[in-house]
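All protein chains but one are shown at their positions in the complex.
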Amino acid sequence: MTATRHDTPHVEYPVHFEPPHGPTWKLFFAPGLVRGGWMAGAGFVFGTLLILVLRSWWSWEPVWNTEVVLAVAGMVTAPIGFLGGIGSFDYWLYYISGRPTRPEDHSGHGARSWRDYFRVNTDHKVIGIQYLVTTFFFFTVGGLMAMFFRAELAEPGLQFVDSQTFNGLVSVHATLMIFLFIIPAFAGLANFAVPLMLGAPDMAFPRLNALSFWLLPIAGIMFVASFLAPGGAFGAGWTGYAPLAEGQPLGQTFFNMGVQWAGASSILTALNFLVTIITMRAPGMTFWRMPLLVWANFTTSLLVVIATPFIAGSQFFVMFDRIMHTSFFTPENGGYVLGYQHIFWFYSHPAVYIMMLPGFGIVSEVISSMSRKPIFGYRLMALSLMGILVLGFSVWAHHMFVAGMADWLRVPMMITTLLIAIPTGIKVFSWVATLWRGRIHLTTPMLFALGFVTMFVIGGLSGIYLGSVPIDIAASDTYFIVAHIHYVLFGGSVFTIFAGVYYWFPKMTGRMYDERLGRWHFWLTFVSFNATFFPMHYVGLRGMPRRVFDYEEAFGDLNFFITIASFVLGASFILFVYNIVTSWVRGPIADSNPWRAHTLEWQVSSPPPIFNFDEIPQVVGGPYEYGVPGARHAIMSPAKETAEVHA
Amino acid sequence: MTAHAEALHEHHGPPEANQSSRVDARTLGMLLFIGSEIMLFGSFFAAYFFVRVVNPGAPDHWPPEPYHFPVFVAGVNTAILVTSSFTMHWALQSIKRGQRAGFLAGMVLTFLMGLAFLLTQVIEYLNVGFNTGDGAFASVFFGLTGLHGAHVAVGLSLLLMVTIRGFRGHFSPEHHHGVELPGIYWHFVDVMWIVVYATVYLL
Partner (left out) sequence: MRKGIVQLVAIGVVLGVLATLVAVLFQWLPTSASKEFDRIQDIYWFATVMSIAIFSLVGAVVVYSVWKWRVPLDDDRDGPPIHGHTGLEIAWTAVPAILVIALGIVSAVVMSQNGEAGNRPLEVKAIGQQFAWRFEYGDYGDFQTGELVLPVGREARFTMEALDVIHSFWVPNFGQKMDAVPGIETSILVTPTRTGEFAVVCTELCGLGHATMRAKARVVSQAEFDQWVAEKRA
C-alpha cells in the first residue's frame, strides 16, 4: 500500500529517483550510493567530534577512547549517515519537518534496470530479490570461512591460523549464517511472495520495508570488518557469553553493534509483515484460507517482534560493561553472570523457530503443489505453528542445563522442550501424508523439500536426545551439538531456502532454471551434507568439544574425512550459483504458472506486474484445492467477471 | 467498480489495497512497535531481576550503603511526566474538535514538561553520588533510567515534530493521525516510567 499521507497538502515535488543527468555535482547530492558514501564519512566525523567534545567537557580521561569512537561514530552515526545518504529518510524528513511531501509518483517503485536494485526501492518484489542476493553473498562469505576452519581442523594442532583467528572464523561464520543468511533469506522470500499471496499491491509500509533491507548490509559489513580490528575478529562464539566477551579485543564491539542493526532490520520487517497480513488481505482471504507460507510468516513475525529485543538488551549490557564500566555480568562488582545466558537465550531459542517456521511454510507450498494434493490437515498445520510459537517461549533454559542455573528449572524446561516434538511431529507426518497417493513431480524444489523432511527428522530426533537432561549433560557443548544444529539449520532451513529459491525462481525472474543442474546440485549437496555432519555426532559423543582448533589424535581420521566432505559440500554450491546466474541471464522464458499452483502469486505474469495486480482478486476458496473438481482459490479480475455474468 | 478499475489502468498506479481489518495499519504498526519496545524494557527488567533477586551475591541493602536513590526528586519528575500525558490527551481531543488553540497549547505544554523531565534527570545523574562503575546496582539503575531517558528523547523529537507541523497549520479534525501516533507513543513512555520508577526507586 503505497498510501499517500493525507495530513499534508500535496505540492508537486521533483521526482526523486530519476538518475541524475548533467553536472557531476548533482550526483553528489542526489540520493544514491555516492551520497551514501560521503554522508557515512560525514556521520563518522560528526560522531567522533561529538564524543571528543562531550568527553573533554565532562573531563573524562582519556579523551580519545578508540572503542567508544568505534562504537558510536563508526557503528551508529556513520551508518545513519549512509542510510540518509542513499535516501532512506528523505520522505520522512520532509514529512516531519512539515514541508510539503511530494505526491506519491511511484518513481521509487519497481525495477526497470539492474541499477534499480542498488537504490532505496519500495517495491516488495525488488526488496525480496535485494534480500536474497545480499544474503547469498554473505552465505558465500560465511561458507568460505567454514572451509578455512575445516582446513585447519583436518588434523590436530594449529596449522594455518592462530587461535584468535580460529575463534574469530568460527564465531563470524555462525553469526553470518544466522543473522545474515537464514533469517534474512527467509525474510527475502517472504517479502517477495507474501504480498502476492495475500492479494495485496505491496507491503503495508513500503518505505519502512526498504529501510529494513538497507539495515542488513550494514550489519553484515560490521561482522566481516571485525577481522580488520586490532586484535582480530570477535572470538567468543556467536553466543558471545559474558564474561568471556567482555575481555575480548575490539572486534567484540562489531558483534555487539552488528547484532543491533540486524535485529532492528528483522523487527521492522516482522512488524511490516504482521500489519500487511492483518490489514491487507484480499477480500475473501480469511485466516483459514491463507497459504501456509503466510501462516508461517505470521507466527515467525510474532516471534521476532516479541523476542528480538532481548538479544538487543543482552548485547547492550555486554557493551556497557565493556565501555561504560558497568558490571551487569562481573560478579566481583555485584553482577550476575548467568543473567546474560538467560536473556540471550530468551531470544536465541525462539530464534531457532524464527529460522525454521518460514521453511515449514515453503515446504508446505512445494510439497502440496508438487504432489498435486491438498495439504494434509491444513488447520492442524496452521495450529501447530501457533503451538510452536507459544511453546517456543518456554524452553530457553534447555540451552543451560549444564550452565549452573537453578535446579528446579531443569524439569519444567525439559518437559516443554520435549513437548515441542508434538507440533513438529504433526507437521512432518502431515507432509508425508500429503505425499501419499499424490502425483509426485520430482522437480528440484521438490527434491529439496523431501531432503528437508528426512534431514529435519534426523535433526529433530537428535534434538530429542538433547531435550532429555541427562543425555544433554553428556552431549552438550560437544560436536554432537554442532551436528544437531547443522541438521536443523542446514538440512532444515538451508534446504528449504534452496527449495524456495528454485520454486519461485521462474516467478521472480520470468526465466526457468536448469532442471538437470538443479538435480545435480541437490544430490551433491545431500550426500556431502550427510558425509560432513553425520560423523560429527560420533566425534561429539566420543569426547570432542566444540569450538576447538586442537583435539585428541584419536579423532584425526574422522576429522580429515569431514574436512574433505565439507569441501565437496562447498563445491556443490558453485553449481547452484552457476545455475542461477546463467538461467537468470539467458534461461528459457518461464510460464506464468509452471507448477500449476493455486496460490495467487502464480496467477499473475512472471515476473509479476509492477503493482502485482491490475485489480485486487476476490478469494473464493482454500489455497490447496488440488484435485477438487471446479475448485478455485480466487477470481483474478472480479470486476470483469461480474460484467460478463451480467452481459 | 468497473469504471474505477479502468481509471487505475490509465494511471498505472497501484490498485487500492483491500482493507481487511478495522484496525488502521499505522496504528497497528505503532502498537506492535510498542510491544517490541516493552520487550526491550523487559530485557532490562530481567537484568535488574537477575542482579538483585537471583544473584547470590546481591547486597542486603538496596542500594548498598552508603548510596541512596533520590526518591523525592524522581517522584516530582513522575508527577511532571504523568501530567504531560493528560496535556497530550487534551491536545489530541482539541484537534479532533477543531480547536487549534487548545491543540497548540497542549502540544507546547506536553513538550515543555517532557523537556523538564529530561533535564531533571540529567541533573539527577550529575548529583546522584555514584557512577556507572560503582557496582551492579548502579548498572541497572543507569540502565533502566537511561533506556527510559532515551525513549523520552525520542518521544520529545516526535512531539517537537508534531508541534512544528501544528504551528505550520497542519492537522485537522479529519486528519490527525500524525498527532495520534506520537500521542500513543508518549503515553507508552509515561506508563513505562511509572513501572521504572516503582521498580528502581520504590521497591
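Order as written gives the chain letters A and B; numbering starts at 1 within each chain.
The working rule: a contact is a pair of C-beta atoms (placed from the backbone, for glycine too) under 8 Å apart; a residue touches a chain by one contact, two chains touch by 3 or more.
The structure presented is a predicted model; accordingly, all values stated were derived computationally and were not measured.
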Worksheet item: Which one touches the absent chain: A:198, A:354, A:458 or A:524?
Response: A:458
Worksheet item: Of A:26, A:115 or A:439, which one is in contact with the hidden chain?
Response: A:439
Discussion item. I'm checking contacts with the chain that's been left out. Which of A:378, A:498, A:513 or A:576 qualifies?
Written reply: A:378
Item to complete: Spell out, residue by residue, where the missing chain touches chain A.
Response: 163-164, 167, 235-237, 241, 243-244, 247, 331-332, 335-338, 371-374, 376-380, 402-404, 407, 410-411, 414-415, 418-419, 421-422, 425-426, 428-430, 432-433, 435-443, 450, 453-454, 457-458, 461-462, 464-465, 467-471, 473-474, 476-478, 515, 537-538, 541-543, 545-552, 596, 625-628, 631
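The criterion applied here is as follows: only the chains that are shown with their structure count from here on.
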Response to the item:
Rounded to the nearest Å, the gap between Cα centres of chain A and chain B is 30
Discussion item. Quick check: in the complex, which residue numbers of chain A touch chain B?
Written reply: 1-3, 5-8, 96-98, 106, 199-202, 204-205, 267, 271-272, 274-275, 278-283, 285, 305-310, 312-314, 316-317, 320-321, 324-328, 330-331, 333-336, 338-339, 342-343, 346, 406, 610-616, 637, 639-640, 642-643
Worksheet entry | Contact footprint of chain A on chain B as seen in their complex | 1-2, 5, 8-9, 12-21, 23-25, 28-29, 32-33, 35-37, 39-40, 42-44, 46-47, 50-51, 54-55, 57-59, 64, 131-133, 135-140, 142-143, 161, 164-165, 168, 170-171, 174-178
